[in-house]
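So the structure is just underneath, and the comments pick up after that.
One chain of protein is taken out of this complex; the other chains stay put.
Entry: chain A
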């Protein structure tokens, strides 16, 4: 927070309340863990349903029985998916993810095995988009994605007010650093 104040002093932009401080690594909202897990469980259920459909059609249409091996393999994969995506990956991803707003760029670190740090200069940002699916809405969270001419980068979950502040802040910074077009 102290760092943030230092930067706010010399920036001469309008002082509407800025909730997202400068130059500080910010993590995601911890409730994203629940959301990731819920999403993974939903996908998992979809997998189980399709496996069930497969099994019933094997019975009904008298498909050859060696297909059960495939079913077993698929089931094993689904269980693996459940373990990884519900218990292991969310915590790792939560730990690795951070974003940092600097004066001229946005830094996002993301990844599970391969950690990626991405820099997006504000001069290149074309638009900032907030999206909110039903799960995120239930938890009062919002995803913010920052689009450049070469693709979008997403911050998966922020407190609604934080997200709006971030959006406004980036919009402000874009104005401040006018793009050198094309």
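What we mean here is this: a residue touches a chain if its C-beta (ideal position, glycine included) is under 8 Å from a C-beta of that chain, and two chains touch if they have at least 3 such contacts; residues count from 1.
To be clear about the criterion, contacts and distances are computed from a predicted model.
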So one subunit is absent here. Using its UniProt record, which name fits best from "Iron ABC transporter", "PH domain-containing protein", "Cation:proton antiporter" or "Sarcosine oxidase subunit delta"? "PH domain-containing protein"
Checked against the full complex, the residue among A:57, A:91, A:118 or A:161 that touches the missing chain is A:118
Kindly note down the residues of chain A that lie in touch with the hidden chain. 102, 104-105, 111, 113-121, 124, 148-151, 153, 180, 182
